[in-house]
Structure formats: structure tokens, C-alpha cells
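Removed from the display is one protein chain of the complex; every other protein chain stays in position.
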Amino acid sequence: MTEPVYARKRIMGNLPDILQLLFTGLAVGSIYAIIAVGFTVIFSSTQVVNFAQGEFVMIGAMVSYWLVGAEHGPHLPLLLALPLAVLAAMLVGSALGWVLMRPLKDASVTSLIIITVGASMLMHGVASLLWGKDPVAVAPFSNTSGYSLTLPAALTGPHAYPVYIGTQELWVMGLAALVVLALTFFFNRTMIGKAMRAVSVNRHGARLIGINVSRVVVGAFALSAAIGAIAGAAIAPISMASYGMGTMLGLKGFAAAIVGGLGNFPGSIIAGLLLGIMENFSATYLSSQYKDAFAFIILLGVLVISPQGIVALFRRRRASV
Amino acid sequence: MSRVRPSPTLISVLLGIALVALAPCVVTNSYALVPLTFIAIYTILVIGLNMLMGYAGQVSLGHAAFFAIGAYTSAILSTQYGCSPWAAMPAGMALAGIVALLVGMPCLRLRGHYLAMATLGFGMIVYILLMEWPDSPPLLLATLGRLLHLPASTPWPFTGGASGLPDIPALAIGSFVFHTNLQKFYLTWAFAILALLLCANIVNSRVGRALRAVHGSEAAAATLGVNIAAYKIHVFVLSAILAALAGSLYAHAVGFISPPTFNFIRSVDFVVMVVIGGMASIWGAVLGAGTIVLLGNWLQDVGAKFPRLAEFDLIIHSAILILVMIFMPAGIVCTARDAVLRRLRGRATAPAAAAPAHSEEVATP
Partner (left out) sequence: MTALLDIRHLTRAFDGLLAVSDVSFSIAGGQITALIGPNGAGKSTLLNLVSGTLPPTGGVITYQGQVISGCPPHRIAEYGIARTFQHVELFMNMTAAENVMVGRHLRSRGTLFSAMFRLFGTAAEERRVREDALRFLERVGLREDADTPASALPFGRQRLLEIARALATEPKLLLLDEAASGLSTREKRELVSLIYAIRDAGVTIFMVDHDMDLVMSISDAVVVLDHGEKIAEGTPTAVQHDARVIAAYLGEEAAHA
């Protein structure tokens, strides 16, 4: 009879820990989610799996760092730097979209993959030249660092830690929500957004009804780059910024995009959030060394065990193109 | 054309043997043989990747992981379990083949580029494993070992983490050990030429033809009875086995391995080698591997004088990758060859009839 009570106590005693992990996991997960959404934007309008997505995140982080806090930078206010960083990423994104135009017409998926991988390496290399290889600390968006939330002792037992609610984490989640809302509006209410959806459903038909497909492709890359840059600028104060940060973040966002079903908007958001949370918990309760492997094990597991289940949606759309 | 005549493959192989045999007469500095040995090793890997990309139309972004499986299996078995390198080598190849089968089977049954994604994830996992492999068996495995009555002295395989594994024995035949740079040069090139020969045999066979057909039109190939998914898996497994062979040769030739040799960037480098040599061109593998190895060497030399320049390594590789992919998707070799042929024929032949538009009916099988 005593066993269950004991177990219950332990869980309750861990409640602050669990809430804490949930909170920080949700913040990281929001980042994965918007990176995954960035993948989805490009994939659904061009069928390109953009392996350079993570570099947009890096550009967002590094450029906003340089504009705001770097020693030899211009020390701009954040409110000005953030749009500039997004703009920089959009320029790079459009350039990539433009470069991909020709292989896109030849419909050679292999070259598309290779070119985006090459572009990713190129941005990586250029960033390491511009900003060096050392990670830099980035100032958070606001000065208040966070709030301690003490749970009622009745729930947790006497000596529990408070849950720490970091302001930057709140920023991250808020921005992620904003991005999702803005995108929903964009795709459902604006002409360009609708054109992009049309291209994703039927490229040929879209061209017939007078949509400029090239402009849509470049637009998709620019949009996706903007999303990535926002993610990068928001996460940098939590994770630090470095020329190489894009690789891991990009790959994890990518894992989320696949787990959620490539091309599936809500799917990638949910998968991103779950991935962030699960990663956080597994790092604490299973093994912190393998934290980074975790996302890939999930990715591989999904691909190996039930790819159909997850890609079903995408396949149905694919069949109609 | 069933009359007997020397096949192009045979001529190429003989030419290759002659070149390799004579190379040390030209390259008299034995240090200069080291990069040539690396070219042979990478050639072996790139041939497999080349067939995967050129014939199966799939990209692997994790071939460094199969390279690692070959290298670490060889190193661990021969240093920690007292195996002969000759037994360790096929063990690594078999392991890589099995792993490739497990990773590739589900992804290659679907159309699209799931393999690129899966191999990318797989490469990351292997890299992290190499870095973080525990020094002693985790409790669960130790218990299992005790339950299975494994002798307590059974060594736990050890990867050395970030510092790697030193003192890997060189390959030897009887008491003849491949020690010197020259000996290693000949040994690795013998393997490379053998691999080239075997793969060239595939291209001109029933299976090779089927693969080229898939490249031409998947829909048509399938309706002629070609089991596309099965062949893609075969080629992927073969490429993993070749990568493991290359890895094993690398471990025994260099004598020391550590994780950075097997990271994601290395996987991309292998793709660059394929692209330079030209996809679906077995012999291009030598050129691709050669270009990247020699370029890397040159950058290192230059880097010694101008340290800043060495950082351009990544930029140069990726720029090559993008430019070749956009302007010479057939690879440098084929593009150059076609240009020469066109010059020779003096535009005698009109450009081939434009390929008719591909049917939109081709859909997911």
C-alpha cells in the first residue's frame, strides 16, 4: 500500500524540474518548429529540400549580433538590427533561390540537393571568415532576465526549487507564435501567398493561369530565409552565436519537418515542439552526451519504421503534381 | 558487335596499372606518394557513391559514416581483439553492408530523397557515437554479458573518443608488412584498380543497364520489369561496403584514426568528388578524388605561408560544388570529353534531337 504513495510523492517532488524542462524544451522546440516551417515553405512550393536552411538561422543570429553587440559593429538598437538581419538573410535566400532556378527546370532532384548542401557549406565558410570561429555571447532582447515561479508547497513538498521563467525564452515562444500567425495570414489572405500555394499544388497549371513561377520560387526562399533569421536572432541570446550554429539547428528543424511529414505545416510545428521537449528530457534523464544524437535517432526511426505514415500527406499531394 | 575485341574496360584497367606502376618513377619523393595513396583510398569510396548518385539517382550525405564503420571496425578488431587486419577488413565491410541495408531499405522503397535525409541523420549519429562512446560497457550490457557467461575479460570495444585510436597495425602478407609509403601506395592502388574493374563490370551488364534505364526513365524501366527499389538498395549497400573497404585501408595505412576524419563535412567532400568526376562515370572517381586531395594538399602548403588562406578550404570546395553542379552537371570529365569530341567531329553531327517532354503521367508507383 505504501508504494504508490511513495511514487506519487517523487513525481510531485520533481514537479518543478519537470515544469522547468518543459518550459525550456518548449522554447528550443519553438525554434525547431519555425526552422521546420521554413523547410516546409520551400518544400511545398518548390519540392526542394533545402539543406541550407540552418545557415539562414546562423545569418540571423550572427548579423543581429554584429549589428547590436559586436565590438567593431555599429551598435544599432535591436529594433533596427532585427529587421536588417532578416533582410540580409532574405537577400542570401533570394540569391539561393535564383541559383536554383535552372536545376529546378531540369527537375534533377539530385543536383538540387547537392547545390543546397554546397550553399550551406559556402555560407558556413564565409561566416567563419567574417566573424571568426569563436562562439559569441549575445545580449538578450530585454533587460529583465526572468521570473522565479515558486509552486505552492502543497504540490511539491517543502524544499523544491522555483521554476525559472527566462524572458528570452518567452521572447522565443512569442516570436514563434507570431511567425506562425503571420504565415497563416500570408498564405490564406495575400495574393503572393495564394500564388505560392497554387504553385505548390500544380506548377504547370499555375504558370498557365499567369503566375510567375520563378518569382514564386525566389519568394519562397526569401520568406523561408526570413523565418530562419528570426529564429536565429531569437535563440542566439540563449545558445550563443557562432558560424557553425546553423548546422545542428538546421538539421534538427529538418528532423522536425520530416517527423511532422514533409510539407505538412501544422505537423512540422507540433513535431518541432515535441522534439525540443523530448530532447530536453532525454538530456536530463537519459544521457546528456547523446543529446544531439537524439533528434537524429528520432529522424532515422521515423524514416525507417513508418515513413509512409508520416509522408502520407505529402505523397497524396505529390501524386497530383 | 559480338566479335572479340579488347573492351574499353580492359584497356582502361591496363592503362591504369601501367600508370600506377610507373608513377613512383616520376614521383621520387616518398612523401609525395602519401596524397596519391589517399587518392586511391578515396577513389574506392567515390566509385560506390558515384554509382549511387549516377545510377540509382540517390544522394548519400552520410558516407563518412560507412567510411568510419570500416575504419573503426578494422582498428578495434586488430588492436583490441587481436584479429588479423585481413579478417577485420571484411568484418567492417559486412557490418557496413548490413547497416546500409537497414537504413536504406525503408527509404529507398519510397520515391523522393528520403535517403539523403536518412543518411545525413545516420552520419550524425555515428559521429556522435564515435565521440561519446563509453569507455566501459553500460550497466545493461554488462549484465547481459554476465547472463550470457561471457568471460569477464572480454574486452569492451573502445573508440578513444575525441582523441581517436592510435597504433593500428599496417596490412601484411605473411611476414611482408606494407610499411613504407611506396608499399602502401602500391597496395591501395591495387585495391582501387580492382574496385574500378569490378564496378566497370557492373555498368556493362544486365543490372548496370537496368540502372542506366532507371536513370533514363523510371516509369519505362519499371514497366519492363526492373524492380527499381531493389536495385537502388543493392547499389546503396554496395556503396557502403566500398566505403567501409576504403575506411579499413585508411586505418591500416595511416595507423591512426579520430572522429574529425569522419564528420559531415567529409561526407560532403565525398559528394564533391563524385560531382567533379561526373555522376555515372566510374573512371571520373579517380579524377574527383584526385582533384580534392591535391587541392587540399595545395591549400595546406599555401596555408603554411598564408594562414588566412587555409580557411578558404571550405569556401573553395563548396564553390566548386555549386559551380560544377550548375554549369557542368555531367561533371568535369564528361563535359570536357564531350567538348573535345564535338571539336573533333567539327559539328559534323547535328545536335541530338531534343528529348521529348517528359510525360506528366509518371507518378508514384
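Letters A and B mark the chains as written, and numbering starts fresh at 1 in each.
Just so it is clear, a contact is a pair of C-beta atoms (placed from the backbone, for glycine too) under 8 Å apart; a residue touches a chain by one contact, two chains touch by 3 or more.
Computed from a predicted structure; not experimentally measured.
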item: Residue in contact with the excluded chain [from B:Ile17, B:Leu110 or B:Val207]; value: B:Val207
item: Candidates B:Val20, B:Val226, B:Val272 or B:Val324 - the one touching the absent chain; value: B:Val226
item: Contacting the left-out chain in the complete assembly, out of B:Ala64, B:Leu108 or B:Leu238; value: B:Leu238
item: In subunit B, positions touching the absent partner; value: 1-2, 198-199, 201-202, 204-210, 212-213, 215-217, 219-228, 231, 234-235, 238, 349, 352-353, 355-359, 361-365
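The working rule: only the chains that are shown with their structure count from here on.
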item: Computed distance of Cα centres, subunit B from subunit A, in Å; value: 32
item: Of all residues in subunit B, those that touch subunit A in their complex; value: 53, 57-59, 61, 102-103, 106-107, 110-114, 116-118, 120-122, 124-125, 128-129, 131-132, 264-265, 268, 271-272, 275, 279, 311-315, 317-319, 321-322, 325-326, 329, 358, 360, 363-364
item: Touching residues (chain side subunit A, partner subunit B) in the complex; value: 49, 51, 99, 102-103, 106-111, 113-115, 117-122, 124-126, 128-129, 204, 247, 251, 254-255, 258, 289-290, 292-293, 295-297, 299-300, 303-305, 307-308, 311, 315, 318-319
